[in-house]
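To start, the structure under review is shown below, and the notes come after it.
With one protein chain held back, the other chains of the complex are shown just where they sit.
Each chain carries a letter (A, B and C) given by its place in the written order, and its residues are counted from 1.
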Amino acid sequence: MELILVNLIDGLVTGLLLFMLSAGLTLIFSMMGVLNFAHASFYMLGAYFAYQISLFLGFWMGLLIAPVIVGLLGALVERYGLRRVHQYGHVPELIFTFGLALLIEELVQFIWGKDQMPYTVPEILQFSAFSIAGNAIPAYKVFMIFISVGIFIGLLFVLTRTRVGMVIQAALSYPRTVEALGHNVPLVFMGVFGVGTALAGVAGVIAGPVLSTFPGMAVVLGSIVFVTIVIGGLGSLSGALVASLLIGWITTFAKAYTLRMEDFLSWIGFHKPVDMSESLLRDVWTLTSPQVADILPYLLMVLILVFRPYGLFGKRDA
Amino acid sequence: MTDTTLHSSQPRLITLGGALPWLIGSLFLLVMPQVFTSNSAITIMNQMAITIVFALSYNMLLGQGGMLSFGHAVYMGMGGFMCVHFMNYIEDYSLPIPLPVLPIFGGLFGMGVAMIIGSFSTRKAGTIFAMISLGVGELIAACSVIIVAFFGGEEGVSGDRTMGPPVFGIEFLHQIEVYYLTAFWLVLSALLMYLFSRTPVGRMANAVRDNPERAEFLGYSSRWVRFFSFVAAGFFAGIAGGLFAINYEIVTEENLNLVQSGSILLITFLGGVGFFFGPILGAIVFTLLQSVLSLQTEIWQLYLGLLFVATVMFFPGGLAGVIMMHTLPFRLGKARLLLRPYVKTLLPALIGLLGTAGGMEILYHLRHAALGENEMSLYWISFDSHSVLPIAICLLTAAGGFWLAKRNAPELADAWHEANTPNGGVA
Amino acid sequence: MRKSIKYGVSAALALSCIVSAAAAAENVKIAFIDPLSGPFASTGSNGLKQYEFAADELVNKNGGVLDGRKFEIVAFDNKVSPKESLIQLQVAIDQGIHYVVQGNSSGVANALTEAIEKHNRRNPDNRVLFLNYAAVDPVLTNDKCNFWHFRLDANSDIKMDALTDVIAQNPDIKKVYIIGQDYGFGKAVAAAAVSMLGEKRPDIEIVGNELHPIGKVKDFTPYARKVVSSGADAVITGNWGSDMLGLGKAVIENGFKGPIYTYYAAGSGITAAFGESGKGSIRLISEGQVNPPYSDRAKEVYDGFRARYPEGNIDMPRIFNTVDMLANAINEAGTADDVVAVAHALEGMTYESMWGGKVYIRPEDHQAIQDINVLVHTNEGITYDYDNSGYGVLLEHKVEMASADSPTTCKMKRP
């Protein structure tokens, strides 16, 4: 029972981290209609910048400065890259961000090399906040939860209470009319792209120390973020939140509890062959949930797209 | 003049003009191994041929059908696995199936898989299709390490191509024999893919790419048009997989993972999706770049990434697009006008690029070479990477080159405009 | 550009087809086919450094082999792809190279050994030897063995045999948790651990035996929770790369205090990344001992290596064994061009390693038998640290000539 609580907390941390990425991605998608493949690359940049800054100014300055740099970089990418490609249509846009993801990974390796970076949790947070039935919850996790919830609330505030937020919301629902109202839509686009990537940067800064800072970190997380927003429904912020938490918990629980395919197959009425060595599906019979935990979101996405192309909360399909 | 003109395809019965490129291409393929005789050269040419088939198949989706797939390697990989299994059956049961027909089985299996996946993935185009292809690609790649019985785990499945019955006394012991087999299949599948684009469903694939809704009001279901293109693309990808199996006699997880899918997107786009020969160019250039560049520099992937992003930004038509931009000046007999401005702009630009690359190489060396190892050589010159002079020279060259290029760019633009204007003003 | 990354002949040259057969009295070229770009580049290039240094230090400095032929390491980047490896193998063969060394990934090793088998069968006048220095899948010296393949590293079963010997002697360990990546090697480690522990210490309870997807796990916390709550006294894992680091960090962070027995938790930045947190917890099963240095010669060699590559690690002492043993075999065979003779000389060779103990190549399967050590990650008593981090691996247990009489299913066909 206590373990369930612990897993709930762990899943929450994963889910909130995912949400920080998927929130930015959703904002960008809803505004500009482009699925930013390089989103996780900005997350990686966040971690690397923060590491570099932390060497000189410590972790906290890294947390403060790195996302700003990432956001500025994102705005530049929008201004000088995406805006140019936009005229060619959606597919080239997707391809552009795909290429950008490759390029950023190469640049990171060019600057920092291919090894893991010794980017660590600040000393002040290196203790266990509390423990449940012998399972320690590190203080850093609690810190991560606070940061993500804080950002979520901040985002909510900006979107619902400020003028800029109103414009963005309007642009989400009626992309064409906002321009007609005299708002500088390109500037709004640039701003949203910058803020979206900065959010990814924050995620990178706080995830870097626990999930390792290495050139492959974008790829590991990258496609899962798209999966999240597709499951949640493209363009839906609440969908992104629900899907993030869902994926966080699904993967955590699938890892934590060993469910066996054998039981499942028997339950739906298959009989396990006596001689397994000849069966083409012998490996399927022995599957367990921890084995496939991090692949489950992809399965979920394909199923959702097949049966409900708008995702859980989406209204428009791409 | 926009380059959209060039997307128009002309209805033409089979003529000498139509057949000529094919004849030249085939002749070229026949002669190549006489020029480049080493086994490694032939290996690289085989690799090129396989990549061409795969890239052409990918372009059936991206270029002709407007479907952006992030998982096309699945169909090539599946075809490859099936083929290598077939090779083993032939060996184990002494089946009288000659090796050269094997790619057919790869193709059919790839097609079968494409039928299953396509039945739900082609319902929508655009982002939904792209995401399903990504998800399916990821799932099948994950399965490939889990389901060992079919995929052989990370070691893959290997076979021996020489175990089948000899064909006209050829046992396929040597690379050159495999080369001709591959070349035959290359020409055959390229021709079939070309002809496919001339069929009603091939034409409608273009229509659906341009305007799926309008196609619906012409009696065609966009979804089924996409489905047929998808299945055909799966078939040819499977053939590429079969050729891979024959060439390397081993098929592994890397043949169907996302890296492979991503690189075929890269190759096709670099070559140009708007023209049939684009992917062919892309495959040739990419394979050469990969082999040559990766031997010259450690950061070749960085250059490749830069090249790719630059292509998307400035030349969305790819290499083929750039080439075909020049058909009008040639037709107008004004290509001559471009020569001088090209030299005056592109030469400095090239020098600027070389300077930039030099600077990057030095920086990389500074940062990543072992301590104390200061010597590096670049462009056949050896020097101390830790001194200021070399990098200063590189930066100055880069700046100077780009400055010159930029200064001369208006001239090029004028010449370009002039070369594309028919005599006697705008038509 | 580093001298080491002057990859022999460029493919432009390869394409221009001017390839001469190896002329006599030229260097003995050894093709190093391993990743030099991509995610595993650091492992590959560190291996290359060790090879180049070993060739210079152990062979060329002493006048080379035979009548003064020098060893030359020619690097080929295979990007850990079987396909690329086969292309590079072809290029190497075209350059007249007769010796291939490779180690990263059993998948690649498997592709290479099969390709070399076929090549040697089809081209009896231009054969190639394959010295595998790190690919540990047991099958390579069992069902898939061939005359041309030699493994200078211990295979994963041998390592597990040694490890379980050590565990068997430790009465404090009563519960063991096994976790690994879901692929051939991870499964082989788990299977070997279960069967060998069952044999040697039937009282030890396997409280967990788990696989996770390879290279896909973002957060290892849930796995770590299970490890902790299972009450395990020790963890065994074959993980490598970021999966190793992620798992190790999560397990330690969530309060696991016992030993974590690993195959690949040293060097390539991993030692630095574990740092203080892994101290006394991470253990490495490996051949060769670096700390404390076994011999003066080892010290001399390591100091020389440090002088040349201040940031490099000697994390694969077997590379030095490989180079020296090949030199010895060539001298004994009296030829570097007839690889059959060299292979016969290697079979059954006993070699005194500067890193401690003997290395014996079993003729029946070409598997090297040598001392296997359990090393502990620490910063105390370390003469040569890894990653310049102050931390390194220190000898804790030694199993002499591990698995010397282990069975093999290899049916070696000799030419």
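Everything below uses one rule, namely that contacts are C-beta pairs under 8 Å (C-beta built on N, C-alpha and C of every residue); 3 or more make two chains touch, one makes a residue touch a chain.
One rule holds for everything that comes next: contacts and distances are computed from a predicted model.
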Checklist outcome for this item: Per UniProt record, missing subunit out of "NADH-quinone oxidoreductase subunit N", "Sarcosine oxidase subunit gamma", "Multicomponent Na+:H+ antiporter subunit C" or "ABC transporter domain-containing protein" is "ABC transporter domain-containing protein"
Next on the checklist: Among the chains you can see, which ones touch the chain that has been omitted?
Outcome noted: B
Item to check | Absent-chain contact - pick from B:86, B:129 or B:220 | outcome: B:220
Next on the checklist: Just to verify: which one of B:81, B:109, B:151 or B:196 makes contact with the chain not shown?
Outcome noted: B:196
Next on the checklist: By the contact criterion defined above, which parts of chain B meet the unshown chain? Give residue numbers in ascending order.
Outcome noted: 2, 4-5, 7-13, 195-196, 198-204, 206-207, 210-211, 213-222, 224-225, 228, 232
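The rule is short, and it goes like this: only the chains that are shown with their structure count from here on.
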Next on the checklist: Please classify the inter-chain touch graph. Allowed labels: line, ring, star, complete, other.
Outcome noted: complete
Checklist outcome for this item: Taking each chain's centre as the mean of its CA atoms, chain A sits from chain C at a distance in Å of 36
Next on the checklist: Averaging over Cα atoms per chain, report the distance between chain A and chain B in Å.
Outcome noted: 31
Item to check | Sequence positions of chain A contacting 2 or more other chains | outcome: 113, 291-292, 295
Checklist entry - So which stretches of chain B touch two or more other chains? => result 142, 146, 148, 301
Checklist outcome for this item: Residue positions on chain B within touch of chain A in the complex are 62, 66, 68, 120, 123-124, 126-128, 130-132, 134-136, 138-139, 142, 146-150, 258, 262, 265-266, 269, 299, 301-302, 304-306, 308-309, 312-313, 316, 360, 363-364, 367-368
Next on the checklist: Help me check something: in the complex, which residues belonging to chain B touch chain C?
Outcome noted: 35-41, 43-44, 47, 142, 145-146, 148, 153-156, 158, 160, 162, 173-175, 244, 248-250, 252-255, 288, 291-292, 294-298, 300-301, 361, 365, 369-373, 375-378
Checklist entry - In the complex formed with chain B, which residues of chain C make contact? => result 1-3, 5, 7, 9-12, 14-19, 36-38, 41, 49, 77, 81-83, 86-87, 90-91, 93-94, 105-107, 110-111, 114-115, 118, 122, 137, 139, 182-185, 213-214, 216, 307-312
